[in-house]
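Note that one protein chain is taken out, while the other chains of the complex remain in position.
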Amino acid sequence: MQFFFEVLIGGLLAGIMYSLVALGFVLIYKASGVFNFAQGAMVFFAALTVVGFMEQGAPLPLAIGLCLIVMILLGVATERIVLRPLVNQPQITLFMATIGLAFFVEGLAQGLWGAQVHALDIGIPDTPIESLMDKTGMLISQFDLIAALICAVLVTLLAVFFNKTRIGRALRAVADDHQAALAVGIPLKQIWAIVWAVAGFVALVAGLLWGARNGVQFALTFVALKALPVLILGGFESIAGAIVGGLIVGSSEKLAEVFLGPYVGGGIEGWFAYVVALLFLLVRPQGLFGEKIIERV
Amino acid sequence: MEQVRNIGEPILVVENVSLAFGGVKALQDVSFDVCEHEVRAIIGPNGAGKSSMLNVVNGVYHPQQGHVTFKGVRRQDMNSHEAASMGIARTFQNIALFRGMTVLDNIMTGRALKMKTNFLQQALWWGPARRDEMQNRHKVEEVIDFLEIQHIRKTPVGRLPYGLQKRVELARALAAEPEVLLLDEPMAGMNLEEKQDMCRYVLDVNDQFGTTIVLIEHDMGVVMDISDRVVVLDYGQKIADGTPDVVRADKKVIDAYLGVTH
Amino acid sequence: MLYRETGQFKTSYAADQQIFPLRQDRIGVVATLLVAFIVVPLVANEYWLEAILIPFLVFSLAALGLNILTGYAGQLSLGTAAFMAVGAFGAYNFELRLEWMPILGSFALGGVCAAFVGILFGLPSLRIKGFYLAVATLAAQFFVVWALTHFNWFSNYSASGVITAQRIEIFGFYFLTGQSKYLLVLAIVTLLALAAKNMVRSETGRAWMAVRDFDVAAAVIGIPVMRTKLLAFAVSSFYCGVAGALYAYAYLGTVEPDGFNLDLSFRILFMIIIGGVGSILGSFLGAAFIVLFPILLNRFAEPFANAIGIDLPSGMSSNLELIIFGGLIIFFLAVEPLGLARLWQVAKEKLRLWPFPH
Partner (left out) sequence: MLSSTARRLGRPAAALLGAAVIALGSGLAHGQAKEQFIPANFYWVGPYASGGSGIAGGFIDYFKMVNARDGGVNGVKITWEKCETEYNNARGVECYERSKNKGPTGASLIHPLSTGITYSLIDKGTADKIPIVSLGYGRADATIGSVFPYVFPLMTTYWSQAAAMVNFLGQREGGLAKLKGKKIVLLYHESAYGKEPIPVLTDLSKKYGYQLTTIAVPHPGNEQQSQWLQIRQIRPDWVILWGWGVMNPTALKAAQKTGFPRNKILGVWWSGAEEDVIPAGSAAKGYMAAGFNAPGTSYPAIQDILKYVYAKGDGEMEDKSRVGSIYYNRGVVLAAVSVEAIKVAQEHFGKGKPVTGEQVAWGLEHLNLDEKRLKQLGLSGFMPPTTTACNNHEGSGLVKFQQWDGTKWKILTANWVAPTPEDQKLVRSKMEASAAKYAKDKGITPRANCTDEN
């Protein structure tokens, strides 16, 4: 039973790391209705940029600051070059465009900083917490806990941003109805640029944490694939959904791998979350927190 | 004209239908019937539930209560496909054409239920599939001639003006050779000339093919001119039902249209 | 002046519903086929046949499959490579386990296996749409590759999960040279493309497009939406499956499940976006572009950079490839959503009027 809880907690903590990536997707979807497939590439780009600046001699905080500027520029440029010409296109077209964007950003990142594997030390040791191990015998990594904490802070900040600030309220209005938002004088383009910049910031945080965990390398782009089932479960437009979805995906896939995996020879983690999400969709097509859509003709 | 036509028994009977979306009651306990070969209008102010009524009749919406009887088959739920295969065709308030296809292809889709070959035969093309295609094309060309849209046959529908799109939608519905045709505001947004054309087509359809027509329309003049009987809905409830003259004189109808509060 | 329709009158519906109503187009197509079947095998060298033309044809077929699903029926799929994998492994197992099975039968049955898997993963399309469905097809992508790697039966218990395609033999003739394999693939692709064209110009295709453009209206007309979608998944996956079998048998010779990864799925998606969504011709144009472009870039980027005095670091041309691909995808979606096929059509319309544009 203790092992079960260990796996469960490990899964929940891993799930938070997924949520972190999923958050970037949700933000952009909420404000502009775009399912941004390039989020994974942005995570990679952000982490590589931070490491790149550090290798040029910048200390970590400065590198993060510089990278933030780069990410904001990237976000604004994306709005200009990708979204604006595609405004009023079907969502699926925008989605495909972001696949193109993902390739673009991956090429750009490697072209700028090279394809080398880098280590990224952000000063949080990734070791088990000893006091906890002595008391309960359970292994919980410090790094995972701190990452979860950072994630919680980020979500709180975003929630405050969305609910309390003027820009945040404008964002929500935009999400509800583009035309209406335009009609009441909300500057849509600026709003989108801001959202892409914020998503860039979230990508940066995700890139730092994932990069510190596994090293900064091309494989960071794959973390987006872990976030997709989270989105399906949580719904594309719910921050709460991203968190809860992440927790469900993280814990269920770990439990499945450990307890079901041995029966089929293991390695099921890669698709298990997708299949869970798929089955879930059949029951609730709108996701956990999504609103039911009634089709009118 | 009405004297010449032979209006028959009720072909479509709506009994006590109620429909709600969440808390919004779109239809409440509505009952009426439609007789064979007649032109039946449904009128009412905006939001009265007219389109919802049509959507219930051809199975797009499923009512929480009540029944629809069509050609003697009584049911609460029916899906659109069943409705179509039993002979109900319709047009939509906001044009529901297939924008990526040509006029001809759009109308050909109306023949979907008449096609007898399967996809494998169609993949081979020669033989039965080709014959099937030609026979149905022939039928579609009749409709095209009838509605006088020969010149735009190969045009993608997205490029057509509004009025013509409405006509193409009618053509698609007619191509199915329906027994009952549901028309949701066929004349909305048209100028006078276009409206007159459309009226003529509707009456001709009714006259030449004997098709029963259920029609939603805002233009009272048109409604009173062409329909045999009229149902009036307001806030999802039926407030009047009868010949145009009867309805026109109804106090509740006048109130509803003049906006007197209940 | 050459490209005129004036004077060509249609006197029957049959004539009007030909694939290529214009005489010039018919001549063009016949000429293309003659070149493809007779001239190319005579003049092309082994490199062209084995490294460019065969993969071009195989990818065209896969793109055609995806175009049926995405371009005609409007269901976005990110799992194309998985369906190809099913086709390849399916054909391998039929060929391996049924001695009497002719190779073309194995290809077809490989396609049928893919069609069944396609239907299975197409089921969610009945409830979900758009990119929810796209993500669902990712489940197919990951699951199929996992299953093929994992269950050794599929690879006949080869230690590594790699399969080696048997030799292609039809009536005692062995297809071993680039030429013969090219001709075989060309024949299969031509026939399947023709079948696809026939489907999309008859009721099947109209039903797909109707569901794509407006599914509620399609249902009201009496088009069975569910069956139409599943048929699209089945036919599309069949095409992809046959393409996968040809990929294994006529192109690579040996394949492993990992080769059919998400990257390949994306590449095929790019083919239809660049070539033209909802166009048979576009599938071929897109495949040609995606096959040729990286090779050209890989070949010329460095000499070109050297010529103008830039020292291009290793791998830069590949990064450039990613950047340019990505850029082109966005460009085509924004400026010409119907892709190269549409550009071709526009060019033809110009030609109709030339030299008197008014």
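Things worth noting here:
Letters are used for the chains, namely A, B and C, taken in the order the chains are written, and counting of residues starts over at 1 for each.
Please note the rule applied: contacts are C-beta pairs under 8 Å (C-beta built on N, C-alpha and C of every residue); 3 or more make two chains touch, one makes a residue touch a chain.
What you see is a predicted model; the values in this text were computed from it and never measured.
Although one chain is omitted from the display, it touches the following shown chains in the full assembly: A, C.
Considering C:S60, C:N198 or C:S317, the position touching the chain not shown turns out to be C:S317 (whole complex).
Note on the undisplayed chain: of the listed residues C:Q18, C:T32 or C:N298, the one touching it is C:N298.
Within the entire complex, the positions of chain A that touch the omitted partner chain are 3, 6-7, 10-11, 14, 110, 114-121, 126-128, 133, 139, 141, 143-144, 210, 213-220, 222-223, 226, 253-254, 257-258, 261, 265-271.
Residues of chain C in contact with the chain left out of this view: 45-48, 50-52, 55, 146, 149-150, 159-162, 164, 166-167, 176, 251-259, 263, 292, 294-296, 298-300, 302, 313-315, 317-319, 322, 335-336, 342-343, 346-347, 349-350.
Definition applied: only the chains that are shown with their structure count from here on.
Relative to the centroid of every protein C-alpha atom shown, the closest chain centre, again from C-alpha atoms, is found for C.
With centres computed as the average of Cα coordinates, no chain lies farther from chain C than B. Each chain gets a centre from the mean of its Cα atoms; for chain A and chain B, those two points are 48 Å apart.
Shown for chain A are the residues in touch with two or more other chains, namely 297.
With touch defined as above, residues shared between interfaces to two or more other chains in chain C number as follows: 216-217.
Listing the residues of chain A that touch chain C in their complex gives 35, 81-82, 85-86, 89, 91-93, 95-97, 99-108, 110-111, 114-115, 225, 228-229, 231-232, 264-265, 267-268, 270-271, 274-275, 277-278, 281-282, 285, 295, 297. Of all residues in chain B, those touching chain C in their complex are 58, 60, 79-81, 83-85, 89-90, 92, 96-101, 105, 108-113, 115, 117, 119, 122-125, 129-130, 132-134, 137-138, 141, 172-173, 176.
Those residues of chain C that touch chain B in the complex are listed here as 13-14, 17, 195-196, 198-199, 202-204, 206-207, 209-210, 212-214, 216-225, 231, 235, 278.
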